[in-house]
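Have a look at the structure below, then the notes.
A single protein chain has been omitted; all remaining protein chains appear in their positions.
Coming up: chain A.
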Amino acid sequence: MIDVKTKITSFFIFNSSFGPKEGEELKRVLFFHPNHISPDARKNQVGLCEAVVKFMSTFSSEPCEALQTQTKRYIFYQPEKGYWMVLVVTIPYATKATSAIGETRGEVLNPSIMSDLLVSAYKMFKLFMGSFKDIPMENIYSTCEEFFNPYIMSKNLTNDISDLIQGVSYLPLDKNCFFKVICLIDLLEVTYPDFKCISFVYNDQLIWNGLATNDMLTLYQYLVQTLLPKQVEKEIQGGAVAAAQRHGRFISPPDGIRTSDDLKKLVKVYLRCEDDTESKQYYLIIYRTLSATMCFTIDVNTTLEIETFRSLDAFIGPHLSTIASTISEQCALHALQTAQMLGTDQKFVYFNRLNLAYKSSASLSKLVPSTAIKPEVLSIIADIHTDRKSLGNYGEVIIKTPDEYWITGKTSNEREFYVIIQEKNANLKEIADEVKRICEAQMKGIFFYPM
């Protein structure tokens, strides 16, 4: 496990066009982490990156992605024209020959995880603040400060498979239960036409989504990684309060919605709904009962009435708590079945690019760190995952590491399936058969291209 706080050397955002004249270089730096770096050092770092990026542009139309020096690795990401986000990590180096780098590689954050961190950071920023270019120049410094400081501090990145393949965990439900959720959403949207339900999450698993895939992932990550853990902590601390709040409450804004003043505190977000063509600005309202969380959007041009929210609260509370308890029964049942099925120590990861569904065997989940994947294995999976082209629409690759790990990567029809097997005396055929067996057992009802 690698703690980002100790490993991120710096994280900054710049735009060269903001201070074109000499002496105004600092204006180009929209945000710089960590804080204590002197302005001169900042200028130097940013200057280096500007130069590299500019230099690289003469060779390729593709923007520059990374720079590696003997001690540092720079990852660049240009989300909007002229805006560059840069993440810098230190790499352990020895004065040995370059071949030794392979051995120490595991200790560094995987580059694709670093790059994903930048992408997620930008998407999260865009969700709450909108695009960089839409923010007036006089506000952009404070906006970035306000957003990225807590974000980067709270980010607890590890070399974990779930950081490598960022997906959404869907909660399996039986039809009746799922329809209950759907019908509740319908009833709410019909009764309160201004409200649109964009997601329904139980614990940290998604049941319903009404957003375009990318925005869904961002909102899901916000809920599961930021908002809900805080809520759960609050609920555990104030046990008695939680019991009294059994019928649910608004958890965004954090203090709930009680008076019309609270309406001014509503969070605004930029989102694209699943069947829409463009992003719009909405108020984001999040409601929670027991373990069920519902997110709603309201168009920002709507006049808000506190009465509507009170009535919604009274309406949704009992409904949601009934459904939440039904779901919890289902979950208990399902957990039992899964426990039986996953009794073996198979290690697999499933990911569907279309709906971002992510599923891994119990032995790979974060709850069991003892069996976490070795960095080399992770790095191989990262390579297969990142390099979509070589496997094409369908394909399979089996890689054996020197220490008897067999890593199989399958892609088929926008899906990815990885199996990790540690088996000293196996041959390729045995591994292929075993993978096929696991695939058939775990992925029932899914079409995989034949191999």
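The rule is short, and it goes like this: a residue touches a chain if its C-beta (ideal position, glycine included) is under 8 Å from a C-beta of that chain, and two chains touch if they have at least 3 such contacts; residues count from 1.
Operating definition for what follows: contacts and distances are computed from a predicted model.
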Handout entry: Chain excluded from display, named as in UniProt, from "U3 small nucleolar RNA-associated protein 25", "Protein preli-like", "ATP-dependent rRNA helicase RRP3" or "Mic1 domain-containing protein"
Key = "Mic1 domain-containing protein"
Fill in the blank from the handout: Filtering A:24, A:40, A:305 or A:414 for touch with the omitted chain leaves A:414
Handout entry: Touching the absent chain when the full complex is considered, from A:338, A:355 or A:386
Key = A:355
Handout entry: Per the touch definition above, residue among A:175, A:264 or A:429 touching the missing chain
Key = A:175
Practice task
Write the list of chain A residues that the hidden chain touches.
Solution key: 173, 175-176, 178-180, 182-183, 186-187, 189-191, 193, 208-210, 274-275, 352, 354-355, 393-394, 413-415, 445-447, 449-451
